[in-house]
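Excluded from the complex is one protein chain; the other protein chains are retained at their positions.
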Amino acid sequence: MGRVIGSIEASQKNESLVGIKLMIVQQVNSDGEAMKYEEVAADTVGAGIGKYVLLVRGAGARKAERDNLGQQDVLDCSIVGMIDRFNK
Amino acid sequence: MGRVIGSIEASQKNESLVGIKLMIVQQVNSDGEAMKYEEVAADTVGAGIGKYVLLVRGAGARKAERDNLGQQDVLDCSIVGMIDRFNK
Amino acid sequence: MGRVIGSIEASQKNESLVGIKLMIVQQVNSDGEAMKYEEVAADTVGAGIGKYVLLVRGAGARKAERDNLGQQDVLDCSIVGMIDRFNK
Amino acid sequence: MGRVIGSIEASQKNESLVGIKLMIVQQVNSDGEAMKYEEVAADTVGAGIGKYVLLVRGAGARKAERDNLGQQDVLDCSIVGMIDRFNK
Partner (left out) sequence: MGRVIGSIEASQKNESLVGIKLMIVQQVNSDGEAMKYEEVAADTVGAGIGKYVLLVRGAGARKAERDNLGQQDVLDCSIVGMIDRFNK
């Protein structure tokens, strides 16, 4: 799980990435505390900055894209849901 | 291996995730000590909070789902068993 | 590479895991020093406790199982050999 | 995301790597701070030294190559875009 902290603007990118919104996501734990690692994830749910989100990595990330946006084969991380609440 | 510490409520999620129970799992070692990393895993065995569980990541996680729940293609981590005992 | 430090007993597990021996493996370096990370691996070679073993993760882990034990699709780590000696 | 800090010259390499430009990429966060981990990535966008780049790992890295350069099957990390700006 992660929290969206920004987005990136990229150029000279693989054509499969054109039109994809690329967000900067910080890993967090269920207390909302940030871990230091950040990664770039394709947004498939319209997640704004500050939102807690559900991520999928690897082949699953490409499947998320295929359903929504076409064949985005060079992705390895996608946002696939918004986290509304942590129940503990 | 991990220990279930909670669950999440998610919205605007990929349709393949609808109806899947998403648990917060903390990595543990065989002494039950928590490591700091937490992740979200789909529950396929009915694991309650506090339980030690067996996890599978990557493509295997999607296969676990396919058997039980349909084509849950955007998952990358599933709970596939309950750990009853550590023998050392 | 790792060292077997125990086994787990699991219930309510995915049916593909029935009959598989699940070992607790600690990551080690070639001096036999333990790293802190532990994981669960399916044993395909009869590795006893204390043995140094060769591990495979991901899709390769499932192939190891398929050869020996059937379609164990929800695995992501298997023991595929015993390490007799580190040559340095 | 990463920053290109150099390139490598390799010999006796797998034939699928011949003609591929291999860059040394340092992981960075969105403040441009370097994390300690470095990796080798195939360049598919003409990224020069000092540039911030978008990386893809695993099977996606091979797909990036297949589109542009042929069947580069032994790769596991590719540069697939230049990062022009971090918006936060």
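Lettered A, B, C and D in written order, each chain numbered from 1.
Keep this in mind: a contact is a pair of C-beta atoms (placed from the backbone, for glycine too) under 8 Å apart; a residue touches a chain by one contact, two chains touch by 3 or more.
All of these numbers come straight from a predicted model, not from anything done at the bench.
Not every partner is drawn; the one left out touches subunit C at residues 1, 29-30, 35, 44-47, 54, 56-61, 63-64, 67-68, 78, 80-88.
Summarising the interface, subunit D meets the missing chain with residues 5-17, 22, 24, 36-40, 49, 58-59, 61-62, 73-76.
We adopt the following convention: only the chains that are shown with their structure count from here on.
Because subunit B and subunit C carry the same sequence, their contact can be compared by residue number, and under half of the numbers here are used by both. With centres set at the average Cα position, the gap from subunit A to subunit D is 20 Å. Looking at subunit A, one finds that residues 58-59, 61 touch two or more other chains.
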